[in-house]
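Here the complex is missing a single protein chain, while all its other protein chains stay put.
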Amino acid sequence: MCGIVGVFCNDVDLTPHITYYALFSLQHRGQESAGMAVSGVGVNLYKDMGLVSEVFSNKILSMLKGNSSIGHVRYSTTGQSRIENAQPLAVKSRYGSIAVAHNGNLVNYRELRKELEIDGKVFHTDSDTEVIVYLLSSYLLDNDLETALSMLTKKLMGSFTLTLLLNDMVVGYRDPMGFKPLCVGEGEFGYIIASESCAIDSVGAELIRDVRPGEAVIIEDGDLRFEKIAGSDKKCVCVFEYIYFARPDSVIDGRNVYRVRYNIGRTLAKESPAEVDLVSPVPDSGTTSSIGYAHESGKPYLEALIKNRYVGRTFIIPGQENRELSVKLKMNVLRDNVNGKRVLLIDDSIVRGTTSRKIVELVRKAGAKEIHFRVGSPPIVSPCYFGIDMSTREELIASEKSVEDIRRDIMADSLAYLSLEGLLDSVGIRREDLCLACLTSRYPVPVECAMKC
Amino acid sequence: MCGIVGVFCNDVDLTPHITYYALFSLQHRGQESAGMAVSGVGVNLYKDMGLVSEVFSNKILSMLKGNSSIGHVRYSTTGQSRIENAQPLAVKSRYGSIAVAHNGNLVNYRELRKELEIDGKVFHTDSDTEVIVYLLSSYLLDNDLETALSMLTKKLMGSFTLTLLLNDMVVGYRDPMGFKPLCVGEGEFGYIIASESCAIDSVGAELIRDVRPGEAVIIEDGDLRFEKIAGSDKKCVCVFEYIYFARPDSVIDGRNVYRVRYNIGRTLAKESPAEVDLVSPVPDSGTTSSIGYAHESGKPYLEALIKNRYVGRTFIIPGQENRELSVKLKMNVLRDNVNGKRVLLIDDSIVRGTTSRKIVELVRKAGAKEIHFRVGSPPIVSPCYFGIDMSTREELIASEKSVEDIRRDIMADSLAYLSLEGLLDSVGIRREDLCLACLTSRYPVPVECAMKC
Amino acid sequence: MCGIVGVFCNDVDLTPHITYYALFSLQHRGQESAGMAVSGVGVNLYKDMGLVSEVFSNKILSMLKGNSSIGHVRYSTTGQSRIENAQPLAVKSRYGSIAVAHNGNLVNYRELRKELEIDGKVFHTDSDTEVIVYLLSSYLLDNDLETALSMLTKKLMGSFTLTLLLNDMVVGYRDPMGFKPLCVGEGEFGYIIASESCAIDSVGAELIRDVRPGEAVIIEDGDLRFEKIAGSDKKCVCVFEYIYFARPDSVIDGRNVYRVRYNIGRTLAKESPAEVDLVSPVPDSGTTSSIGYAHESGKPYLEALIKNRYVGRTFIIPGQENRELSVKLKMNVLRDNVNGKRVLLIDDSIVRGTTSRKIVELVRKAGAKEIHFRVGSPPIVSPCYFGIDMSTREELIASEKSVEDIRRDIMADSLAYLSLEGLLDSVGIRREDLCLACLTSRYPVPVECAMKC
Partner (left out) sequence: MCGIVGVFCNDVDLTPHITYYALFSLQHRGQESAGMAVSGVGVNLYKDMGLVSEVFSNKILSMLKGNSSIGHVRYSTTGQSRIENAQPLAVKSRYGSIAVAHNGNLVNYRELRKELEIDGKVFHTDSDTEVIVYLLSSYLLDNDLETALSMLTKKLMGSFTLTLLLNDMVVGYRDPMGFKPLCVGEGEFGYIIASESCAIDSVGAELIRDVRPGEAVIIEDGDLRFEKIAGSDKKCVCVFEYIYFARPDSVIDGRNVYRVRYNIGRTLAKESPAEVDLVSPVPDSGTTSSIGYAHESGKPYLEALIKNRYVGRTFIIPGQENRELSVKLKMNVLRDNVNGKRVLLIDDSIVRGTTSRKIVELVRKAGAKEIHFRVGSPPIVSPCYFGIDMSTREELIASEKSVEDIRRDIMADSLAYLSLEGLLDSVGIRREDLCLACLTSRYPVPVECAMKC
């Protein structure tokens, strides 16, 4: 899971700043590394480990002049937290300069890489982005952009939403299944392509529309056009963008994320009511659905937990071994709000269950009489192979246990998940246009081969 | 405004970790520098500029062994952001080792310093903490601790809540007016003294009680006792701890901060109702009172704004000159929630008014039909001289303008502040026991001389 | 001009340390970046900008376990001081892992790169090492190592002394003209290949012998063998290794560097005697030849100048604008030694002449009666295209001016260069086996096309 950006800006000095602002707004999509490639006098690339605000200084931005750029923030899916894997990936070939920022995951990465290796290709990194760069680069040698993207699409399996800097042309492309989002905005400065609309807002631009699955958006010589590259029987928009990942102030494929989460809360209230004194979120991801639940149920919305806002990506608790002591550093209970009360807690989802159990325990110790846990999604039963990393770091509690077992595990008085129907209603997108694989185990593409370590 | 901590821990290896956790929970009270002094084989001091998690590593903590410690997080009140001003301040004298962590502000600092200089004293820093150290150190030479604290109290004017490490004794002391909070907790590991109870929670300890104004808490040889040092005609607890500064999950002088803010919201609803479609906070400081307002008014609580959680202390927006573009980086509007709606916005207070105006503008642009602004405190009309830095950085809009003028300035359709009575009711502490100086211009101590730049 | 290393070590933990020590001894060959690739469980690469001692810590070394390794220190020949250009360059292909460390310069780099681009190859860096990696990698797919090296040799024009890590095999290879040195040593730990024998000494190993031009040294499964890969009509060992670049304690192609420089001094004394009171080096590069000159002439060796030993690679003199003041920071005159004396100064060579003029001025101001300048090489009249960067940074004063003009420029009372014959005598290698291009303008390979910027 990453955030990507493409910018065309009339003012060569402004381009890196626009890109910076957009990346900063997408920081929640990846905190491990950040980078941008800017096409001015040649293509200049700058990337490093760390947050956007740590990687870029005014001095660095001022050295990256040009009209076109792409940017990337990376989420560490594996333990491989190395500068070599930072993006964009930029190369030169007979075609000229090619830089690629990728959000997604190729399920046939290993086969493609083997194929390319057999063909004599030489790899500098371990990332699937290099496979994309190599294929694209070879297609571009003898084909126009549209054909090259179409050929690429036939070859790649999995999710791949891309921004490309091809010499000074900026391109956004979304794979035909459209797993990962991409949208386009226009401002006084020029154009912006970004993973989420909040990035468009952040630079004072207006959303034009989402890039459709299988569609490319091409900004060439200051002109923007959309091109249909590849059709698909079936769209496959990742439902977890709505449930958890995207920022609530983004609009994805026409659906307002905040509204979806609010609906989820309301639906949950209808599906799984409870006699409680207050409705409380597990902050921050449960906040919006809690408000929806409270409104629908008529029960008061009141916070039970305060999250320490300084718990960040790089936060390592010294002396982790003193686990007993360190538990409460991240969240504290508002004892006064829960003491003697029947509390309903809502989180967006449950992955391993460990955090949920700790939270229930904290609230219980603070005197809550009853704790009813509600989850804003159906149980996650299968891993995702399309770029959201739920599986690799931990086992999915719902893949093996019944809801009742999980309830007992997390020690809640009641536990209810959102139904799949309820989710679909809340999102407001047709079932056949959504990826629901992690909830249903029905994968939109064959993934047997894909067991990425 | 700073955060202070004192720890006695049975386990010499654990002490620095307990202190770290507590400081981490008080990070909101100061992000500029962090430090701790630990008494083991001699007193070891470590402090640096930056967040708690940046200043201390496991390696550094492991070198700070001992049973007793004090800690400090500093908020930069002036431009003087220098390591020299970081705390604790630690010295050696005939008495032995003395380390001091100070939260507050001495209004007679200049006179005291002049007096000490005339007496031949030599100053290494520009901070009023050094004055405290010098006086205390000289009193301790010929007096017992209680007498020394009592003499110190007679000398100092202003606010001074302290934690002290006197050789291996840990002391907490709160000036007789009690401006700044201090409380004591007990855990399995030993004892903890801290600015706010959330720090006690964070280390798994239980709140014993607040230190009373004029009272000291002394931990010596593993035993804790309270000592009344100085009486006072008049308590003077800073009301802004409840309104804004403290963490909502803290309990200060027996009053739950979250509850106070919630009450503020309800009182506001009663005092200044409005015909609106939704009640929204200016995040994060307006959140709790918004919930209270919503409950009391029966109007739905719904977020209008999303705050980028990566906007931090050190966040400098590159290219600030592009102000037009950078405005929206910190907050984005949930257009769908406000479009065509009558919105009630609540913030805890208004200082300069600049942010409020920008926010109203953002929400208006997003299509809000009406914007009604409510403020969870009476107008701030006078600067604070007791350690909350509202005055020095900016002018107070309410010191010169009427509410109607301010309303016009921030371009809201209506504007209402909480009444003083309403505030007192919400806090639930007697007027004579509170400092309200910044709201009433009536200062509890003479401050003419105090115009600290 | 760079330094390269290859190591095979029986003890997997020791390998990175051996490599580190060897690189540290070759630090004078490149101070810009340092790196090593170690083959253990897979090939691990670590490289960064800076000195060897800055790039590697004990912690990093301890993570690089394995039996085989190569290393590199880089000298910044162009302004392109970027991490992307740091070496070794490591890739993966169907062949497996390939890492390359390169000392030299390809004169047909642009053509080869164009050829490879036409062939569809994609470049990640701007360095000629990537061309070597790509060619080698493709040859290795269908050929054994010896054939691949032979094919590579036919393709490359210019200088290329290499160490390779091919999976866990360590290879050293020297191009058939043998511009840049390479030698092999054996120690208790295993084997070491290095640019200079001082690196072999530094790890307590014994020099086996130099790698011959066109020869490879291959360490496979703990066994070392030499293989003749390519013959050549003509050897072309860089004479400037002896004159200036190599460490005086190295032995290159059987010739002791210190001895050569000492001989140069003696020959100079015979060719260009002078009636002087003392013979002084321009430190450090003139030291050895000064001693030789003194011995031959019978004049006393006595220092005239002291070089500040803290003037380092990263030394930037703040306030360079105050040039008048900053001149004397790097060297100071021993006034007492030169006052009223006839001084003979010796430096290894003159490139731009600026430093020489300043030095003569300093010594003159200190009261020297006469200053006779002697140069331990013939005039440098043409740029080097084989990896010693004399030309790009500055103009060669001798390319346009006569010796008499240069004498006037640097304001010496007399000036004499070593004759070419004298140089050849001092080195003791046959003229036809040396590169002398920068001194004679006769290039051993066509370089018209090579004007690398």
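Each chain gets a letter, A, B and C, in the order it is written, and its residues are counted from 1.
By definition in this document, a residue touches a chain if its C-beta (ideal position, glycine included) is under 8 Å from a C-beta of that chain, and two chains touch if they have at least 3 such contacts.
Quick caveat, the model's predicted, so the values are computed rather than measured.
Just so you know, the chain we are not showing touches B, C across the whole complex.
Among C:M1, C:L61, C:V211 or C:I359, the one in contact with the hidden chain is C:L61. Of the listed positions C:P248, C:P273 or C:G353, the one in contact with the omitted chain in the full complex is C:P248. Considering the full assembly, C:Q27 is the residue among C:Q27, C:S399 or C:S414 that touches the omitted chain.
Touch with the chain that is not drawn comes from one residue among C:E186, C:E303, C:D409 or C:D425, which is C:E303.
Listed by residue number, the positions of chain B touching the unshown chain are 90-94, 98, 117-118, 120-124, 133-134, 137-138, 141. Within the entire complex, the positions of chain C that touch the omitted partner chain are 14, 17-18, 20-21, 24-25, 27-28, 51-53, 56-58, 61, 189, 198, 201-204, 247-249, 251, 256, 258-259, 262, 284, 287-288, 291, 294-295, 300-303, 306, 308-310, 312, 314-319, 322, 324-329, 332-334, 336-337.
In the analysis below, only the chains that are shown with their structure count from here on.
Contact with chain A and chain C alike is made by no chain in this entry.
Seen from the C-alpha centroid of chain A, the farthest chain centroid is that of C.
Ranked by how close its mean Cα position lies to the mean of all protein Cα atoms, the top chain is A.
Look at where the CA atoms of chain A average out and do the same for chain C: the two points lie 50 Å apart. Mean C-alpha positions place chain A and chain B at a centre distance of 36 Å.
Averaging Cα coordinates per chain places chain B and chain C 61 Å apart.
Residues of chain A in contact with at least two other chains: none.
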